[in-house]
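Every protein chain but one is kept in place in this view of the complex.
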């Protein structure tokens, strides 16, 4: 297991970590297998996107904000109820197959 | 593979199963690995939450009910269409890394 630490600059942010994960896969020397990616923060989710166009990330953030607005009324009073709900919708873990040493990502 | 049976008392409920899973991990003697958790019911989902404040669970249930109301009009006439949709949104499986014999959960 390898760990990556990511710092976020904004309250809602989409951070591309693919190259960091590809580095880990390359260093592992694993040619064929499954790469499991898991975020232990309950206010953070993981998803896959081709990232050809950063506008898709904008759209995903906007839609999540529309479904689960930051400033709606929630029972949880820490002010991050929306982040907990958003991350439960997106999910906290991912897997990607590794073939010939590379993550099998699509478009 | 170990099985846990959970009884639900209400139609919509958030049930904490972390300690049951930690027991299984401990009994397995596995120090480092990946714990896969899967629910074979198509009207039940799995998510991770720190559970420091039960109000977060309330907020997640309320938001899911707002997005997918129990009493809207659905094609499926068994009366549990909303539960099928909710569980597809949340997801039926999870994984958590195990390190030094413990689930690596965050906050």
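Quick notes on this structure:
Going by the order they are written in, the chains are A and B; count residues from 1 in each one.
We take it that a contact is a pair of C-beta atoms (placed from the backbone, for glycine too) under 8 Å apart; a residue touches a chain by one contact, two chains touch by 3 or more.
Owing to the predicted nature of the structure, the values given are computational and were not obtained by experimental measurement.
Considering A:2, A:78 or A:99, the position touching the chain not shown turns out to be A:99 (whole complex). Interface note: of B:18, B:51 or B:93, the residue touching the hidden chain in the full complex is B:93. Residues of chain A that touch the chain left out of view are 32, 34, 47-50, 53, 55-56, 58-60, 62-63, 67, 89-91, 94-97, 99, 104-107.
Where chain B meets the chain that is not shown, the touching residues are 1, 36, 38-42, 67-68, 74-78, 81, 84-85, 88-89, 91-93, 95.
Basically, only the chains that are shown with their structure count from here on.
Between chain A and chain B, the superposing rotation on Cα atoms measures out at 120°, rounded to the nearest 5.
Look at where the CA atoms of chain A average out and do the same for chain B: the two points lie 19 Å apart.
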